[in-house]
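Right after this comes chain A.
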Amino acid sequence: MPGDRRLRGGGARRREPHDGMRVACTIPNGRGGCMTDTGTVKTVCMDADEIERSLTRIAHQILEANKGADNIALVGIVTRGDLLAKRLAEKIEQIEGTKVPLGKLDISFYRDDFATHLAPEVHSTDIFFDLDGKDIVLVDDVLYTGRTIRAALDALMDIGRPATVQLAVLVDRGHRQLPIRADFVGKNVPSAADENVRLFLEETDGTTEVEILEIAPGSRAGSAPLGGE
Partner candidate 1 sequence: MAFNHKHLIDITEYSAEDIMTVLETATRFKEVNERRIKQVPTLKGVTVVNMFNEPSTRTRSSFEIAEKRLSANSLNFGGSSTSTVKGESLVDTVETLCAYKIDMIIVRDKHAGVPRKIADVSGAHVIDAGDGKHQHPTQALLDLYSIWEVKGDLAGLKVGVVGDIGHSRVCGSLIPALKIMGCEVTVIAPPTLMPARPDILGADHVTTKLDEALPDLDVVYMLRIQRERLEGAPYPSLREYNMLYGLTKEREPLMKPDALICHPGPINRGVELDSYMADHPNRSVILDQVYAGILTRMAEMYLLLGGSEDGLTA
Partner candidate 2 sequence: MALLLKNAHVIDPQVGLNETADILVRDGKIVEIGQNLAMEKGVERDLGGKIVVPGLVDIHVHLREPGYETKEDIASGTRAAAHGGFTAVCCMPNTKPVIDNAVGVEYVKARAAAVGKCRVHVAGSCSQGLAGDTLSEMGDMVAHGAVAFTDDGRGVQGAGMMRRVMDYAAQFDRVVMSHCQDEDLVGAGQVNEGVVSTRLGMLGWPAEGEEIQIARDIAICRLTGCPLHVQHLTTARGLELVRAAKAEGLPVTCEVTPHHLFLTEDAIGDDYNTFLKVNPPLRTADDAAALVEGVKDGTVDAIVTDHAPHNDFEKNAEFELAPFGMIGLETSLALVITNLVAPGIISWERAVELMAVRPREILRVERVALEPGATADLTVIDPDAAWTVDAADFLSKAVNSGFIGAELTGRATDVYVGGYATLEDGAIVE
């Protein structure tokens, strides 16, 4: 419900039940999904094919910038960034024949808004390789204020000492609040502050696309909750 912090989407999400039960959602949107109580669908700005082509291009750019796959490792930010990182790793393996180390990073413990919002649900951080000396490509879905990336950089530095950290995002929607830029961008999507740009993925949401939604009053911008809407 608008105004109810407990149900709103975004960074301050609450724990969802483990059986994948969906958050309250009743109005069909004609695409097998439905409109959410955090916003109405405005525009689909990237469809599945476009996303696929962007990831392929980013994979090539990463390899080019790093002169191959030998020293790189991908770390995706949960939730969504980790899935994009997995797809990128698969593409890099197709291109180079090399399996690059892949990890996922949860930034809940590093958020700068913890004290003012409900404790975010904690996902797991799984980085089963040594970061030291690696060229790390941090992967996220949407780059917005830059605060998530700030938190992710802090988290990475607590885990190890990478040689470099680069940033790959599927969408850069602008409105940066920190001096952070992406090295690899799928698409620049101009957006307004009262809009939410969200990535949906087949694996978690049953559909793959990037949508621009209007933010309902009382809600905040951020990733879509897992389980689709």
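How these were chosen: all candidates are chains of the complex that A comes from, given by their letters.
The rule is simple: a residue touches a chain if its C-beta (ideal position, glycine included) is under 8 Å from a C-beta of that chain, and two chains touch if they have at least 3 such contacts; residues count from 1.
The shown structure was predicted, so the numbers you read here are calculated from the model rather than taken from an experiment.
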Complex partner of chain A (touching, any copy) among 1 or 2: 1
Of chain A, residues touching candidate 1 in the complex: 5-6, 14-15, 17, 106, 108-111, 114-120, 122-126, 154-155, 158-160
